[in-house]
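Every protein chain except one is present and positioned as in the full complex.
Letters A and B mark the chains as written, and numbering starts fresh at 1 in each.
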Amino acid sequence: MLSLVDRIWEKFLWCLMALASLYVGLIMVAIIYMTTSRAMGWSYNPMTFTFIEYGFLYIMFLGSPWLIRTRSHVYIEMLTAAVPDKVRILLSRLICLTGAAVCLIWAWYTFRIFLEQWDDPMAFDELRAQFDLRLWVSTAIFPIGFLLMSIEFLRFVFTAEPMHTGLAGVASDRAELEETKRTLIAEQSTSSKAGGQ
Amino acid sequence: MEWYWTLALLLGSILFLMFIGLPVGLAFILVNTVAAVVLFGRFGDLDINMLEGIHQLTDNAFANITIFAIVPIPMFLLMGEMFFHTGLANKMFNAVEQLMGRVPARLSYVTVAGGTVFATLSGSSMGSTALLGTLMIPEMSERGYKKKMSIGPILGTGGLAMLIPPSALAVLLGTLAELDIGRLLIAGIIPGLILASFYIVLIFVQATLDKDAAPAYDVVQVPLAKRLALVMTDVVPMISVIVMVILLIMFGIATPSESAAYGSLGVILLSIIYLFIVPLLRGDVAAAKAFWPQFGRALWRSMWGAGRVTVIAIFILFGSSLFSNVLAASQASVSLIEWVTSFDVSGYALLVIMFGVLLLLGMFMDQFAMMLLTVPIFFPIVQGIDFGMPMNMQMIWFAVIMLLAMEISFTTPPFGLLLFVMQGVAPPGTRFSEICMAALPFMMCAMLLVALIVIFPSIALWLPFLGGG
Partner (left out) sequence: TQAAETKLTMIHPFPGFLQYTKNCLNLVAVINQRGKGVVNIEMLPFNSIKMFQQPTAVSKGRVDLVCTPAAFYARAIPENEAISTASSSAMQARAAGGTAIIDGLHQKHFNTKYLGWTSSGNRFRIYMKDAPKFGSDGLPDFAGVKMRDNPIYGAFLKALKATTHNLPSSAVFSALEKGVVDSSAWATLGLQGLKWDKFLRHAVAEEFYQTDIGWMMNLDKWNKLSPAAQKIIQGAVIEFEALNYYILSGMAGVEKATLMKEGMKFHAVPAADKFLKMAIDSAYDRMDGRLGKAGRDKSSVSKLRAAFQQ
């Protein structure tokens, strides 16, 4: 039962990360639209800028929980690679507990900031003052993202295999390597004419 | 508290938290939170102090992250991923290998070329070291290559990847230090070519001195006409996309931030031409039909890959950009810069000190974290020194040196993150000393290049400032 919930939850986080990836693609389209219009002397929707700029905040908070789960954030395994397994596991759980606590604190306070801005009719994005952008539009994603991240850190406090694997290096690069290998294998098996290398 | 204690405490806690394995972005966030509550919480009650401290950080983060200057990070990553996933990069890699024919130690050269392309595309010399270590060392060992001929070139490619555009890390450095990114990218070209030629000479010398280091073996000779055709079909188009990106920047059709979006579009169009239209014209309908599902997959994987690294980068940026605000608010960074520049030591001595700090950090940090930690301190210091050139040139010059320093720090024996990674992926029985010895000559090349750039800044500055400052 618990594992089923965990699997559904994982799918949900994957979907959020997929949204973040899609957003990156949309940023490319938005830039081409904007630059082409400018070069041609056409006018373009000035909100394109804001769509791109706000995107970075949303992309980060949407993708981060999934990356915690898949050990893809940048963290250094040097101490955890040097100490005995028992110490590593204990240390890793403590680190994840710290992470969960920090994220939960942020989730709570940014939620209160969000409510404050929601109630204040004059709290606007002053930098992009030409548009009617309420401040809570950008703040809303903070408590959501931090809460999800907190849950993911907390999960690693209890999983059989802790977040720190004990392999020396930087975690995200290991994760990327694994993913690249998987992709290469998948591509080799799908490609019918496996010439070249 | 004196500023140096503040600074030591802030930096010390960050380094400690990173060292024990807290995610880098989170280490920054934790230290920022404590610092902000102390700096901006003046209301007596802890709850309100926390609220106001975190509110200030949230406000600053909003201003730091929702800015157009971040655009190059996802866009350059996307372009690289697209090269990789559409298979165009691989095509070029294979073509280069075939073009080499029977050149002695050719696999070493191919490793340098391929590794540079791969590290450029992935934006990570660590990922590319690990991948090449896994793929190339066994193959080269099988052909009788000695370890120095395989491990050395792999460890050497990171430095090249940092210099030769498009370099995601150069773009990131330019973003953080608020430099002219177009100029920084172009500034890497000549040093990159010089370093590449150093490597070629080095491999040539090594292979000549030690005939057994890279034994020759038979390969199918490709006739000249076919070679030329290969260059035209598999090498020129790929390079032309990169050249197009640089030209778009130089002629001002797009700003550097925007140019990579066109690069991605260029790769998309190229892959459609190459893998769909050309087969169709040749009458190979089956290949043309197979293209679209593959193309869809490649697009999705590229967005996914770029998205992933973007999230990682912005998460760290989130923490570290707040850290530079907190450092400023605590007066620590200003005092440090005043203190350092008050000394009557030459700018070159300071340059050596900064170089040393980077070498030290490279033992256990990746380039992202290193940049984020040092940029808010180093660049203002360099701004305060007169190296006898216009300031905008000086900043680009220093950025090129810094890029090289970071890569060197990764591979400096006996401590260097890449050396450890290499040991993790090298075939069983590879001694750590072997890895260090293989890395050393390549590091010396990079060091020599740094020395040359320090003595002759025009190596880096001539091309980007060709049209005047």
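Everything below uses one rule, namely that contacts are C-beta pairs under 8 Å (C-beta built on N, C-alpha and C of every residue); 3 or more make two chains touch, one makes a residue touch a chain.
Every value quoted in this text rests on a predicted model; they were computed, and no experiment measured them.
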Shown chains in contact with the undisplayed one are A, B
Residue of B:D47, B:E139, B:E178 or B:D210 in touch with the missing chain, whole complex considered
B:E178
Thinking of the whole complex, not just what is shown, which of A:C15, A:V29, A:L127 or A:L167 touches the missing chain?
A:L127
Thinking of the whole complex, not just what is shown, which of B:E52, B:E81, B:E97 or B:E407 touches the missing chain?
B:E52
Can you list where subunit B touches the absent chain?
40-43, 52, 55-56, 59-60, 62-64, 67-69, 178, 180, 182, 251-253, 255, 324-325, 328-329, 331, 333-334
In subunit A, positions touching the absent partner
38, 41, 43, 46, 49, 121-130, 132
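One rule holds in what follows: only the chains that are shown with their structure count from here on.
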Averaged over CA atoms, how far is the centre of subunit A from the centre of subunit B? Could you give it in whole Å?
21
Which residues of subunit A touch subunit B in their complex?
17-18, 20-25, 27-28, 31-32, 34-35, 39, 49, 52-54, 56-57, 59-60, 62-64, 67-68, 72-80, 91-92, 95, 98-99, 102-103, 105-106, 109-110, 112-113, 127, 138-139, 142, 164, 167-174, 176-177, 179-181, 183, 187, 190, 192, 196-197
Write out the stretch or stretches of subunit B touching subunit A in their complex.
18-26, 29-30, 33, 50-51, 54-55, 58, 61-63, 65-68, 70-71, 74-75, 78, 85, 87, 90, 94, 122, 124, 126-127, 130-131, 134, 253-254, 258, 261-262, 264-265, 290, 294, 299-301, 303-312, 314-316, 318, 364-366, 368-369, 417, 420-421, 424
